[in-house]
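One structure coming up, written as structure tokens, with questions to follow.
All protein chains but one are shown in place.
For chain A:
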Amino acid sequence: MKTFKLENEPKIKSGFKTPENYFDDFSEKVLQQLNEKEVKVIPFYKRRKIISLAAAAVIGFALLIPIVNNYKANSNELDEATLENYLSYHSNISQYDLIQTLDDSDIEKLGNDVTLEDETLEDILVASPNIEHLISEQN
């Protein structure tokens, strides 16, 4: 078999051709592509990032809903109890201050809610050591 020697052979060309006038409008094609790329404000990978961030935020909020609900419920109960305790034991508001804030409709309502029989009322008045003081204050 004849040994093939590259240097003994005539130069072998690659044989690759281009379509006719291929290079005539090539520059234009590239410049057009560059303009298109400049118009794109948000590349796709960035948009994908925004979408995933938004999805993460939605999931985060969804996970927070039960926690917030519980917190709200707890805080409502706490509010009433704390307020009552505070008013009863820790505040400087005396019963006189409270009475001052009542208007006629409140007193009427109290009269309806707290129905005291005459006998009970009498017992309280008798048992109370400073009844005179109370009566004088009424007047």
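Please note the rule applied: contacts are C-beta pairs under 8 Å (C-beta built on N, C-alpha and C of every residue); 3 or more make two chains touch, one makes a residue touch a chain; residues count from 1.
Note that contacts and distances are computed from a predicted model.
> Name the absent chain by its UniProt protein name; which of "Sigma-70 family RNA polymerase sigma factor", "Transcriptional regulator", "Pyruvate ferredoxin oxidoreductase" or "Inositol-phosphate transport system ATP-binding protein" is it?
Matching the unshown chain against "Sigma-70 family RNA polymerase sigma factor", "Transcriptional regulator", "Pyruvate ferredoxin oxidoreductase" or "Inositol-phosphate transport system ATP-binding protein" yields "Sigma-70 family RNA polymerase sigma factor".
> Have a look at A:14, A:112 or A:130 and name the one touching the chain we're not showing.
Of the listed residues, the one touching the omitted chain is A:14.
> In the full complex, which residues of chain A touch the absent chain?
Missing-chain contacts on chain A: residues 1-6, 9, 12-19, 22-23, 26-27, 29-31, 33-34, 37.
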